[in-house]
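Okay, handing you the structure first.
Complex shown without one protein chain; remaining protein chains in place.
So that you can tell them apart, the chains are marked A, B and C in the order they are listed, and the count of residues begins at 1 in each.
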Amino acid sequence: MTTATKTKMTLVQAVNDSLKCAMRADDSVLVLGEDVGPKGGVFLATDGLTAEFGEERCFDTPLSEDGIIGVGIGMAMNGMKPVCEIQFQDFIFPAFDQIVSEAAKMRYRSGGQYTVPMVIRTPYGGGIRGGLYHSQSGEAYFCHTPGLKVVVPSNPYDAKGLLAAAIADPDPVLFLEPKALYRSSKMEVPDEEYIIPLSKVATVIDGDELVVFCYGAMVPVCTKAAERVKESRGASIRVVDLRTLMPLDEEAVLDAIRECGRVVTVHEAPRFCGFGAEISALAAEHAIEYLEAPVKRVTGFDTPFPNTLEHYYMPDTRRVVDAIEEALDF
Amino acid sequence: MTTATKTKMTLVQAVNDSLKCAMRADDSVLVLGEDVGPKGGVFLATDGLTAEFGEERCFDTPLSEDGIIGVGIGMAMNGMKPVCEIQFQDFIFPAFDQIVSEAAKMRYRSGGQYTVPMVIRTPYGGGIRGGLYHSQSGEAYFCHTPGLKVVVPSNPYDAKGLLAAAIADPDPVLFLEPKALYRSSKMEVPDEEYIIPLSKVATVIDGDELVVFCYGAMVPVCTKAAERVKESRGASIRVVDLRTLMPLDEEAVLDAIRECGRVVTVHEAPRFCGFGAEISALAAEHAIEYLEAPVKRVTGFDTPFPNTLEHYYMPDTRRVVDAIEEALDF
Amino acid sequence: MIQILDPKGNQVGTPPNVDPKVVIRMYRAMVATRQFDDRAMKLQRTGKVGFSIPNEGIEAVSAGAAAALDASKDWIAPHYRDFAMALFHGVKPQEMMDNMFGNQDDHARGRQMPVHFTFTEPIRWLSISSPLGTQVPNAVGIAMAMQKRGEDGVVLTSFGDGSTSTSGFHSGMNFAGVTQAPVVFLCQNNQYAISCPVEKQTASSSFAIKGEAYGIPGVKVDGNDVLAVYDAVKKAVDRARNGGGPTLIEALTFRMGGHSTSDDPRRYIEASVMDEWAAKDPIARFRVYLEREGILHPGDADDIQEEFAAVMKEASEVAEGKARPALETIFSDTFKDMPEHLKAQRDWCISHYSSRDESVNEKGEFPL
Partner (left out) sequence: MIQILDPKGNQVGTPPNVDPKVVIRMYRAMVATRQFDDRAMKLQRTGKVGFSIPNEGIEAVSAGAAAALDASKDWIAPHYRDFAMALFHGVKPQEMMDNMFGNQDDHARGRQMPVHFTFTEPIRWLSISSPLGTQVPNAVGIAMAMQKRGEDGVVLTSFGDGSTSTSGFHSGMNFAGVTQAPVVFLCQNNQYAISCPVEKQTASSSFAIKGEAYGIPGVKVDGNDVLAVYDAVKKAVDRARNGGGPTLIEALTFRMGGHSTSDDPRRYIEASVMDEWAAKDPIARFRVYLEREGILHPGDADDIQEEFAAVMKEASEVAEGKARPALETIFSDTFKDMPEHLKAQRDWCISHYSSRDESVNEKGEFPL
């Protein structure tokens, strides 16, 4: 990869690029969903795919998430590699049964005779004035469903490599794209295909006084928070981007907890039974003797997602800074 | 209530009795679902309702959970009190969108102009050789969805009183009935209507060395475990039946944690992002200085629910005893 | 396909027997809607609101259908592209603009995106949900409640052509067929679901024929002909009110622009198709008829348009000037009574934001 050419691109462009690489390399990779064809997707994640690969390989579907996932499962069982787009993660719920009952359980219930190597891509999260139904973060639902993998990239480079890994994976993968980061910045991304293995965290900033666990759109927020605390009081804050939520790299998470002794988890989803609770539970079950402060969660509130006040609902840098400082000062 | 007559009944009979009391007291209470009419429900929870109240008030529906909940919401918005039955909790997923997007968010999104005072009753959990699709425990999905209440009774008396409270509640309530306990034992239940308030835990056994949090079918399992540990080593184990999972009586939970210092949470659902994680997270966030041992979870495994080996999958008394002892010996 | 006025405004069928005052109200609702759209587009282009849903081309479907209802007892479970239903029944443009801005007077208390209206007065209007098709079984449930109480109200529910593919359409239609609930299903067939044309949406020969699958009669009308829509919906409403059961009405129309203020239809609709439908404008056609019948006098149409342009401008200025909702509204209405954990979160939130020395970064743009 050292001699490879690179291009500056946004996260959504990296998704698009990853899809193109996969479709060029493997004829069985298909893209389907609402408006993914000539329009190129409402966020342009599938821009140009129909033009390059034809309607056979990138196609619009009727307005039925149940159908998109339902036929995706069938295609995956019969030799294809479907990448299904759900236009907003908020609209995945009509397909919940197909995902939870069929995709997640097919290998298990058939004793491995049938499998569903499928990817479900969908933009999630707040920050675009989408209100209750264009802002949700449903990762906890899917992480609690055995048989599914859940991946959340936080930057263009990871997006391309993790999506490649998801497409190569033999099991169903939910690929949650932080829509707030779709175009927020650009990054150099290799032109050729590469894979970032699933179930490996990335340490964004190293540190040993406190660890912040985050993913997706909260990664830049937490990174900034760690930098601010470093500046303001010289504290050494580690920021870990979980990247794959299920199967979680539990060993890396626990190592970080044991090394730092103080923990803050940050996500946009509501707190109660959210993903952060699992991190806290792992800490309380396997690393309690290392804990030097309350294990904190900085999250969305336990309400539906508002609109006008969304930036008061979502964790921001200042809220993360406050939580870090409280834990440090405990 | 002191002079009231009582009848010995099973949990499923108590559900039936509670429905009858509510329907007698209030014409707007309706029961709908698959096979709830002449057949009386596959578990006979609605036995005799059509005979007593007519097809207008207890009626069979087409085979569509999306429709059952969808029309239930409409009826609730327009002055009725529908009690919808989902035949097995495993079959609630086709209605997930209606529950999560509509029932849970109606009050919020309409600024309180429209509301959904509806109850969704459904049998959940393992122990009846039901395999992947007649055994699941999905409480964590619903507890993570702001706008829903989630209630789980563990005995006939509570079942009647909590269901009455659920029906009286102005918001949508998911009422999860532990099918393994439907006929496992009988208990004296008052004949007249009574309400057990939501969001109040019940301390089944008092104790101060360790607290076990549980609900539904795990309550008798945990009770037996606590008794065994008391016998074997004289340890004073508190058993708390959470009864309402959302809104959780957090104060009572935290008080118990602070008083006991050692915590075990038990549920049948998979561990990862399960309800137990929230209890652990509350402990780690608000009571860390009281914790004397790792906060343990005894749960189903992170796999789909098996059939032949279901009793090896589900927590049993011995597994709870072991966890209690490990925590005591830490 | 039922038609009363052809695209040029010529009478080709028998107009329904309807009070000219109601006819004028339909026209006014259509013009008001177009002026609302025009204002919303300007607001979105200038960054004052994030998003709107244009109704251009669809106004006759909503106005004609709404006119068939009795606001004192009927309900509307609308599609989002139904502004004219609200305006016909006298919802104030100010209330709608307050929702566009999500300000403190918004009925949704700033929690929903623009155009997600909710009203209880002057007609019950089911709070709009973004997930498509969900209102269909909800509407049937509302109607079943009326039926059980022996009331004679009717529920009108509308949805797009794309929405017929959702499970809500399927379950709602099926329950209505079985229960014979008093519902009128109105399919606003504007031929696209965002970029997806009807032929990729379904292979059925029409949307009206989908009623067959549920034992519900189907009717197809020219959706750009407000009198035809009124006529068909009125007959269906009367039938439902009299215990005759549900009807599915397909109103054939066309979205004369993008799906939303963020969509560019030129990526997927030929210019010639746009032109063809521009010639079928429902307002222009209706105006020709009204002027010919002497219901509108020369100058009236222009006056009405100016009147609503001014009304919408003012409403938007007033809405813009209103405060945002209080922080507390993040928490209230999750449940009727706020549980302890939400009180704690609310208290934390209010104290955090009122004490912190750093403002909140509020950027964020809606892409669709």
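Here are a few things to note about the model shown:
The working rule: a contact is a pair of C-beta atoms (placed from the backbone, for glycine too) under 8 Å apart; a residue touches a chain by one contact, two chains touch by 3 or more.
This is a predicted model, so every value here is computed, not measured.
Shown chains touched by the hidden chain across the complete assembly: A, B, C.
Only one residue in the set A:Ala14, A:Ala45 or A:Met77 touches the chain that does not appear here, and it is A:Met77. Checked against the hidden chain, the listed residues B:Leu63, B:Ile205, B:Leu254 or B:Leu328 yield one contact partner: B:Leu63. Shown as candidates are B:Lys230, B:His286 or B:Arg319; the residue that touches the absent chain is B:Arg319. When the missing chain is restored to the complex, the residue among C:Thr202, C:Ser262 or C:Gln305 that touches it is C:Thr202.
Within the set C:Ser171, C:Asn190 or C:Asn224, the residue that contacts the chain not displayed is C:Ser171. Although one chain is not drawn, its touching partners on subunit B can still be listed: residues 34-35, 37-40, 42-43, 60-64, 66-67, 90-91, 93-94, 126-134, 179-180, 182, 271-272, 301-313, 316, 318-319, 322. In the full complex, subunit A makes contact with the omitted chain through residues 30, 56-57, 61-62, 64, 66-67, 69-80, 82, 94, 97-98, 101-102, 105-115, 146-147, 149, 170-171, 199, 247-248, 250-251.
Within subunit C, the residues in touch with the undisplayed chain are 165, 167, 169-171, 174, 177-178, 180, 199-205, 209-210, 212-216.
Note that only the chains that are shown with their structure count from here on.
Taking the mean of C-alpha positions as each chain's centre, the chain lying farthest from the centre of subunit C is B. Geometrically, the chain at the heart of the complex, using CA-atom means, is A. Separating the CA-averaged centres of subunit A and subunit B is a span of 31 Å.
Among the residues of subunit C, those touching two or more other chains are numbered 106, 108, 111-112, 116, 129, 131, 167, 334, 341-342.
Within subunit A, the positions touching two or more other chains are listed as 90, 93-94, 132-133, 272, 302-304.
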